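A single protein chain has been omitted from the complex, and every remaining protein chain is retained in its original position.
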Amino acid sequence: MAEETGFSTMGRVLGDGSSAPNIGIGMLGYAFMGKAHSNAYKTIPYMMYPPPAHPVLERIAGRNEEGVRAAADRFGFRNYATDWRDVVNDPNVQILDNGGPNSIHLEPTLAAIELGKHVVCEKPLGRNPAESRRMWQAAENAGVKHMTAFNYRFVPAIVLARKLINDGAIGEIRHFRGQYSQEWLVDSNTPRLWRMDKESAGSGALGDLGAHTIDLARFLVGEPVAVNGRMSTFVSERPNPDDASKMEPVTVDDAYAALVEFDTGIIGTIEATRYANGRKNGNAFEINGSKGSLAFNIENLNELQVYILDSEPREANGFRSVSVTEQYHPYWDNWWPQGHIIGWEHTFVHELYHFLDCVTNDKPVGPWGATFEDGYKADVVAAAIAASAENNGARVEVKY
Amino acid sequence: MAEETGFSTMGRVLGDGSSAPNIGIGMLGYAFMGKAHSNAYKTIPYMMYPPPAHPVLERIAGRNEEGVRAAADRFGFRNYATDWRDVVNDPNVQILDNGGPNSIHLEPTLAAIELGKHVVCEKPLGRNPAESRRMWQAAENAGVKHMTAFNYRFVPAIVLARKLINDGAIGEIRHFRGQYSQEWLVDSNTPRLWRMDKESAGSGALGDLGAHTIDLARFLVGEPVAVNGRMSTFVSERPNPDDASKMEPVTVDDAYAALVEFDTGIIGTIEATRYANGRKNGNAFEINGSKGSLAFNIENLNELQVYILDSEPREANGFRSVSVTEQYHPYWDNWWPQGHIIGWEHTFVHELYHFLDCVTNDKPVGPWGATFEDGYKADVVAAAIAASAENNGARVEVKY
Amino acid sequence: MAEETGFSTMGRVLGDGSSAPNIGIGMLGYAFMGKAHSNAYKTIPYMMYPPPAHPVLERIAGRNEEGVRAAADRFGFRNYATDWRDVVNDPNVQILDNGGPNSIHLEPTLAAIELGKHVVCEKPLGRNPAESRRMWQAAENAGVKHMTAFNYRFVPAIVLARKLINDGAIGEIRHFRGQYSQEWLVDSNTPRLWRMDKESAGSGALGDLGAHTIDLARFLVGEPVAVNGRMSTFVSERPNPDDASKMEPVTVDDAYAALVEFDTGIIGTIEATRYANGRKNGNAFEINGSKGSLAFNIENLNELQVYILDSEPREANGFRSVSVTEQYHPYWDNWWPQGHIIGWEHTFVHELYHFLDCVTNDKPVGPWGATFEDGYKADVVAAAIAASAENNGARVEVKY
Partner (left out) sequence: MAEETGFSTMGRVLGDGSSAPNIGIGMLGYAFMGKAHSNAYKTIPYMMYPPPAHPVLERIAGRNEEGVRAAADRFGFRNYATDWRDVVNDPNVQILDNGGPNSIHLEPTLAAIELGKHVVCEKPLGRNPAESRRMWQAAENAGVKHMTAFNYRFVPAIVLARKLINDGAIGEIRHFRGQYSQEWLVDSNTPRLWRMDKESAGSGALGDLGAHTIDLARFLVGEPVAVNGRMSTFVSERPNPDDASKMEPVTVDDAYAALVEFDTGIIGTIEATRYANGRKNGNAFEINGSKGSLAFNIENLNELQVYILDSEPREANGFRSVSVTEQYHPYWDNWWPQGHIIGWEHTFVHELYHFLDCVTNDKPVGPWGATFEDGYKADVVAAAIAASAENNGARVEVKY
């Protein structure tokens, strides 16, 4: 199956891992994403066994020296820095793992590429398509491996969804419905973090949550060719995180919604919000095809809902709750007996395993992993939605 | 399918119903069951169309004259009575529908049988097996049609469950797990109704709720041959319904639990309670077989959960949520398009339709409907559980 | 509560119903809706007890004489007709119940109004806003009672949803997400019925399913002021229902999707399809407010999902699965003990009960019932979506 699907753990040759090379990792950012990525690198060598390479945590950078030193100590990085250049230039660093705020995606990534280093960068890739296109072109021209960290492509249930679609199990696709609902901003006293500032983040729910949905739509359904989009901001100013008595403007969207025309002619609906009370991390989609349907929600990430039109016996047909935890399911032979579920963090274990495999064994990152091209295209679609929203939702073509 | 399954609406000859005979109904009880049964008789002629007969609501009896007169007026009975004998002896009454308290099941039923009338009686059939055996034997000897009103046999999803089992879809049965959870007695100030008095009710949760579970176990799995049972009473006295200042003893069980050994050798678990906070009418079961599983809960009565071991594609297998609302599902061609669900009351429409069909066309009530023999056997199993409970759960054989 | 909420069964004076007047019903259409409405009229007198009036099924019309005669016989109409004028002109008919195809909504409704008769008409009210506006204006001018049969307003869980919103339980509304997913056209061999012909139906999924969603949005959230819409037709021709060898064009939409701007400034998403494999009658919505959320799906119509932000204890908060079957829930004192669920057909029992009450006791149909004004407004919104779809989804204002 390796040949057909390209995802890394299928059809692999088992061995003892002793001959796997070391590969040096340099990381930007030590908060949410830094923790998730570090955990993945530490877990891969013994859980995704044998590993294609042994990641060595060489150097991590952050602006706050005390914070980054503590993170280096905690996660076992050999060195730390307060200037990202020290990471990029470190000769032991072969892979730059860029998990900093969106505003520092571009420059360090380009610098690393120039030095011939491989780069995995968090999403959204750029704050706008121009930035992400520059990164993509640079990486392609330099011949380095590049991945946009759309980790949900590495959820076993979502890999299975794509496999079922590729196998024709649900026929011709007619509907895609993607929602990403969170609630963490319902309280208007939550401080104005960098994620609510257009300069640092580019956009709000659209770039942060919508980027995931757009990538899943492209991964599972096809290419968007046009969009009609609308955006909302519910709370226009919030307390300064350091001084709650000062209010600062929220300059990004709190929510977006869009109609998406795909190259196959079908119309999908996508949306995201940070104001859906009771929804914690509701990254959900439903796909209806001519022979079946699929439904998924990351809050229950080990389960895929599958409807197969021609099931037998006919009178006992219905959506199946598939526990994607069998040895023959994607990535699962690395984990536990069936029903012993994995969590959100494991998507990063799979994702970075895949990248290490691609780097070490010179395999293509796509189509199962998201390249910078995919990161760029997601940014183009998001920008089209934003442009449409500025024009009252008039149709805007997606032009890559 | 009519020949094989015996349930009435399958394979029927459609007609205009104009030649269907009238059949006179006499009813005992005008409260909960009286309302449900009356509604069924009124609905059958135009929804279960064409009906095998036109039920004519001849006479209804209840001890409170004002109450029974109002009920007769409301439901359209031609006459009413305060003495059940007036119903039984009414020459226009051909079917006695006995929905009174358990304490008046025996005498009126025997009297009706003696007059050659058909009888449908609410469950539990008797307050003890001796009572129910007398009714069964009398009805058999008289050659009248007799049915114990185990209405859940007429839920489309449960008919489908039996059909799937008969077809071998889930293989050899290994487990039966039946629960009936209600919450209506959690408040210790709820008055002591007749259902909490051993003299009137025979038993509590065991006879009221457990009887249903026992019947479903017999309907779906096989014959119990022995039981280990335990019973509980949580609130030992409750206010008199007419004078809340007087407390009266609760002389029945609030909950029971039992292990049931079936004739196939398997061990099932069954239980019921009236004290399960948050469970409204949770009549639920799960059956595991060598090739699949079934699960059901009456609070979601239009749905059956079905697992089929050999489903394709294998990687997309899981419990199927079957909406039992397709035209090819049991009874469904009488109702609405798929997904337009029916409610609890419709079980009575199906049940009494079946009984009218059996009476009019001289068909057997069993095995799809429950006869007095089934009512008797359920009472025997319940009595065995009670006997076991009195002996600390020691094994008691079920002897019909 | 009657005063505040206006829904009919709250705070009513109980009586014996003996003094309730007769009221003559004339009906157009005897298929799906004819069956559902007839059942409601027959059920109301004894289940919604005491009834405000006794509906008398006077006359029913349909084009096929054999068919309408059989329906009259089946449902107990005193007369039948093949010309709707005979129904409208029947002096015993006081209420016209218009459940015919969309193409015969206008003329008979106007004729009945002219004769001073009350009218309940199925949705969509007109094939276009001009038709529905004429009906609304005529009814208003004549002073007759008028109702558009948006039956989902009479689901207890949806009444509860509105009540909770009105009470402020979920705060200020920020999102409305409405979907109506069916699957009955997934097979391209399904014949081309009148519902797929623009002349007869006006539109497809938009008018049939979308009308319900639009009405629920207006009922629960507020007035749409602008839309961006898209429509799809997946199967462009289908077999003639009478001669499968002839293909006929499908001239309506199979699916639509729209972004809806409400008068409060929020952006909702709504959509419908007849091609969602595995979804039987999935009329679903989710509403997120600043203090809570609500979610509902008609396939599980007795349940409302409710999230209340400030629930105690805080560490045990989450969406609540509310079984809307308690005596204190809307309409429920007419039915059964808690957890003994009702079905889809009961929405019509509640709806027509409400209309009989309004007619008999001169009460306003709105805001709990949908008037012709509501029918008209739903048609205007649907027409705006269609107009937007013809212009690639450009924003179209909703102008009532």
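Letters A, B and C mark the chains in the order given here, with residues in each chain numbered from 1 onward.
In this text, a residue touches a chain if its C-beta (ideal position, glycine included) is under 8 Å from a C-beta of that chain, and two chains touch if they have at least 3 such contacts.
This is a predicted model, so every value here is computed, not measured.
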Return the single residue from A:38, A:203 or A:388 that touches the missing chain.
-> A:38
Of B:273, B:300, B:338 or B:371, the residue in touch with the unshown chain = B:273
For chain B, residues touching the missing partner are 170, 174-175, 177, 179, 181, 186, 226, 228, 230-232, 234, 255, 257-259, 261, 265-269, 271, 273, 275-279, 286, 288-293, 307, 309, 318-319, 392-395
Just the residue numbers, please: which parts of chain A touch the chain that's not shown?
-> 16-18, 32, 36, 38-39, 42-43, 45-47, 49-50, 70, 73-76, 182, 184, 279-282, 298-302, 323, 325, 335-346
Mind pulling the chain C residues that touch the left-out chain?
-> 160, 163-164, 167, 169, 303-304, 306, 308, 311-323, 326, 328-329
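Heads up, the rule we're going with is that only the chains that are shown with their structure count from here on.
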Could you pull out the chain whose C-alpha mean position is farthest off from that of chain B?
-> A
Chain whose averaged C-alpha position falls nearest the assembly-wide average = C
Over half of interface residue numbers shared between chain B and chain C means same, under half means different, so which is it?
-> same
Expressed in whole Å, how far the mean CA point of chain A lies from that of chain B is 54
Could you please state the distance in Å, as a whole number, between where the Cα atoms of chain A are centred and where those of chain C are centred?
-> 42
Mean-CA-position distance for chain C and chain B (Å) = 35
Touching at least 2 other chains, the residues of chain A are 318-319
